[in-house]
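Input: one structure, supplied below.
For this depiction, one protein chain was excluded, whereas all remaining protein chains were kept in their positions.
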Amino acid sequence: MRQFELESVEKVDQAVASQRDQRRDAFVAGGTTLLDLVKLDVMTPERMVDVTHLPLKRIEKLDDGRLKVGALVTNNELAHHELVKRDYAVLSEALLAGASTGLRNLATTAGNVMQRTRCPYYRDPAMPCNRREPGSGCAALDGINRNHAVLGTSNRCIATHPSDMCVGMVAVGATIVVEGPQGSREIPFEDYHLLPGDTPEKEHDLKDGELITHVILDAPRAGGQHYLKLRDRASYEFALASCAAIVELDGDSVASARLALGGVATKPWRAEAAEKALIGQPATRENFERAAEVALADAVAYSHNGYKITLGKQAIVRALRDATARTTATAA
Amino acid sequence: MAPTPYSRPGVGYCTPAAQAEIAERPSAAGGASAGNTRNVTLSVNGEQHRLALEPNAILLDVLREELGLFGTKKGCDHGQCGACTVHVNGRSVNACLMLACMQEGAEITTIEGLARSAGYEQGQHPIQEAFLEHDAYQCGYCTAGQMMTAAAVLNDRAVAADAASVNDAMSGNICRCGAYKNIREAIETARQRMQGES
C-alpha cells in the first residue's frame, strides 16, 4: 500500500483549507471506498485528511420540514434513525440493502455519495479504463459487462454507480451541501453525479477544496415507499437492478410518484419520464408496466447485460406494486 | 486437552528469547524503515499500546503483526468477507479498511478480549459457548469475525430478533465451510442466554 501523509482536522474550515488538489489530497472518514482503492493502487492520494473529528454527525429536522444529515452520519445510524424509518422508509431500506453490518458501521453519508464504481476493470490498474486513466480505453465495452449499465452509458464508460443509498436519496429528493474556499453552496442531489460522456473521470460536481458537509433530505413525501434490490444472492452484493419507489394515491389513481433506479445506470438514476407517465393514471399493473417501459426506453444493452433491461423493468413494477400497497395500508 | 500447545495469546509460537527480540525489532505492519512514523497509542482489549506507525498502517495488520493478536483474520483485505471484524467503540467494523492511526482514543476489542469487554471476566462470552455447543464452524477461520458481528448484533436494538433480520445482519461474514445453519442456531442460543442474564 502506497505511502501517504495523514493529517487530522477539527473544524470544517480547516478541512477546506487543507485540500489543494482532489487528485493528490483526499478526505478520509469511513474509508471503505478510499482505503479499498488505495490498496489496489487505483486511488493514489499523497495526503489524507482525517475528517472524522468534524462536528458533522447530527441528524436534525429543519423548520421547513427537511431533514439535515451530517456528512459523518454512518449508513447504519441513518438507516435506523427514527425519523428516517418513519418518513423516508425507502431510504432506510436502501441503506440496509447495501453492504454489510460492519461496512455500514464505517461508511458515512458523504462517503457513500463519493462511492466509486465496482467495475472490475476500473479496480485493476493493469487494465484500460477511461474513468481511472483518461484515454486508456474501456475494457468493459468488449470485455465482460454483466454488471454494467444500460442507462446513461457512453462509448467511453459503461460502469454503474454502485450505491443503494444514493438511489434512495434521489427518490426522496435531496440537496448536497458543500463547503469550499468560496464558502458554502448547495447542489441538487440529482445534479451531483455526472454522466460519463466523454469525461468519465469527472464523476461529480465537486471542486478542489470542497467538502460535503451535509445532505438535506426534502420534506417527507406523501405516499407509500419501497426499495427493491435484485441481485444474485440474497444479501451483501451490489444491485443488478434496484428501484426506489414512492407512490401517492388519490383514490385509485397515482397522485404523485418518485422513481429512482440503481444497478442499471451510470449514476443514481431518476426515472422522471416514468413518474410523469404514472401521474393521474390508475395504479394498475398495466400502468406500472407502461411506466417501466418508459423508464428503460433508452436502455442500451452490451454483450452480457441485456438481461438488466428486463430486470430493471421488473424491479420497477414490483417496487411500484409494493409501494402502492403500503399507501393503501397507511390509508386504511 | 487442547491439541496444540504452541499457540499463546500474543505472539504465537516462539521462544521467550524470540519474543524479546520481536519486542525490540522495528514495526512489522506499519514499518519503521522509512522514518515516516508517528507515535500512536491504541487501546486494545483494555490495554494501552504505544506504537510507532506509518500513516498508511491498516488496523488489521497492526493488530496481527504488531500486537500479535492473531485471532483477527485476513480473508480478503477489501471488506468483502468479514473475517477481520472487530469492535471499535462497541460497533462491529472491518479492520481491513481502517487506518490504525485514526483509532487513537477508540476502544478496540478483538476476539481475544471479547469476553472481558462484555463483562465475562471468567470464561467466555455466551456467543463463544454457543458456537462450541452448536459446532458453528469448521475450519474456524471466519469464526472470530462471525462471533464479533454476532455479539454486536445481539447488543444492537436496531436489529430485530427475527431470523430474516439476523441472517441479513450476519451476511457480511462469509463462511466458505458453510456452517451457517449452526451459526444461526448458536446466535439464537446465545440470545436466549443473554436475555436470561439481564
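Order as written gives the chain letters A and B; numbering starts at 1 within each chain.
What we mean here is this: contacts are C-beta pairs under 8 Å (C-beta built on N, C-alpha and C of every residue); 3 or more make two chains touch, one makes a residue touch a chain.
We take it that contacts and distances are computed from a predicted model.
Asks: The chain dropped from view, which UniProt name applies: "Putative membrane protein", "Xanthine dehydrogenase family protein molybdopterin-binding subunit", "Ubiquinone biosynthesis protein UbiU" or "Branched-chain amino acid ABC transporter permease"?
Replies: The record for the missing subunit names the protein "Xanthine dehydrogenase family protein molybdopterin-binding subunit".
Asks: Using the definition of touch stated at the top, determine which of A:A234, A:A273 or A:A297 touches the missing chain.
Replies: The one listed residue touching the chain not shown is A:A234.
Asks: When the complex is taken as a whole, what residues of chain A touch the one chain not shown?
Replies: 1-3, 39, 41, 118, 120, 125-127, 139, 142-144, 146-147, 228, 230, 232-238, 240, 304, 306-307, 310-311, 314-315, 317-318
Asks: What does the interface between chain B and the hidden chain look like in terms of residue numbers?
Replies: For chain B, the residues touching the absent chain are 1-9, 11-14, 18, 21-22, 25-31, 33-34, 36, 54, 56-58, 61, 64-65, 68-78, 80-81, 83, 110-112, 124, 128, 131-133, 135, 137-144, 147, 164, 167-168, 170-184.
Definition applied: only the chains that are shown with their structure count from here on.
Asks: Where the CA atoms of chain A average out and where those of chain B average out, how many Å apart are those spots?
Replies: Computed from C-alpha means, the inter-chain centre distance equals 31 Å.
Asks: Using the touch definition up top, name the residues of chain A that touch chain B in the complex.
Replies: 1-6, 8, 28, 30-32, 35-36, 38-40, 48, 50, 52, 76, 80, 96, 99-103, 105-106, 234-236
Asks: Which of the residues in chain B come into contact with chain A in the complex?
Replies: It is residues 34, 36, 38, 54-56, 58, 77-79, 82, 85, 91-94, 97-99, 101-102, 149, 152-153, 158-159, 167-174 of chain B that touch chain A.
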